[in-house]
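Take a look at chain A:
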Amino acid sequence: MSSFAPTVLKFEAFPDRNLTVILFKDVTNAKDVLDKLLARTLEPEVALVNPRPIQSLFALRLAAHKALASRERNALTTRTLHSELVYNLSASKHITEGLRRFGMDDASDVVLACRFDASDADAAAMLAMFPGAVPVNDVEDGMAALRDDALVKKYYKPGELECKEGIGSVEDAVMSRIGARDVL
Partner candidate 1 sequence: MGFEGSANKVAVGVVRSDGAILSNPRKTYITPPGTGFLPRETAEHHREVILDLVQAALDEAGVAPKDLDVLCYTKGPGMGAPLVSVAVVVRMLSQIWGKPIVGVNHCVGHIEMGRVVCGAVDPVVLYVSGGNTQVIAYNEKARRIERRYRIFGETIDIAVGNCLDKFAREIGLSNDPSPGYNIEQEAKKGTKFIDLPYAVKGMDVSLSGVLTERMRRGECTAADLCFSLQETIFAMLVEITERTMAHCNTQDVLIVGGVGCNVRLQEMMGEMVKQRGGALYATDDRYCVDNGAMIAYAGLLAFMEGDVTAMKDTTCTQRYRTDDVLVTWRKDKE
Partner candidate 2 sequence: MTATAKRKASEVVDDAVPPTTTAEAATTTTTTTTTKVVDLIKNLGGYDNMISQGAEGRVFAVTFLGKPAIVKQRFEKTYRHPILDKKLTKSRLNMEARGMMRARKLGVITPTLYYVDTHQAAIYMERVDGASLKELIRAGAMTEEEMRDVGEEIGRVVAAMHDGGLIHGDLTTSNILLRARDQKVVVIDFGLAHNSIIPEDKGVDLYVLERAITVTHRSAAMFEHVMAAYKQHSRQWSASFNKFAEVRMRGRKRSMIG
């Protein structure tokens, strides 16, 4: 456990900012944490993402980039930077639906906890948030293993032709739907 190092994502457009990501398995206290989150008493503030419909770390990174851009421009659509990250994972402009689909729910046994610009203390607090749960060392592999392709398909609706070899991939389809959502 002491050897665990959280994944930190960087953003070329925001060199001073980063996103700390920890993927947990065998979560047992999702409901408690969620209650605190909704009561806005969860410390530190984090984004609690449902990893099952997330295609890849790249998708998470794009959603985070968009959230940072909106934050810097004072143009957040949701209340906080962290809820914006969750909302930005959605291909739809429907806010409640986006938060419900891509946020952790109270029965979740897996969660992707994310925090922007986390200090060491913040990272430690994130690890302590889910007692008994197992943080996954390789986030990328862990996410791929947990991914529910049917859910990805349902939420992002990638077309059959666009995912054909030589034309594009499911990841491409997901990226474009996240990246271009605001103009679709």
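Criterion applied: all candidates are chains of the complex that A comes from, given by their letters.
Rule of thumb we're sticking to: contacts are C-beta pairs under 8 Å (C-beta built on N, C-alpha and C of every residue); 3 or more make two chains touch, one makes a residue touch a chain; residues count from 1.
Computed from a predicted structure; not experimentally measured.
By the touch rule above, chain A in this complex touches candidate 2 out of 1 or 2. Across the complex, candidate 2 is touched by residues 11-15, 58, 61-62, 65-66, 69, 72-75, 159, 161-162, 164, 166-168, 172-173, 175-177, 179-180, 182-184 of chain A.
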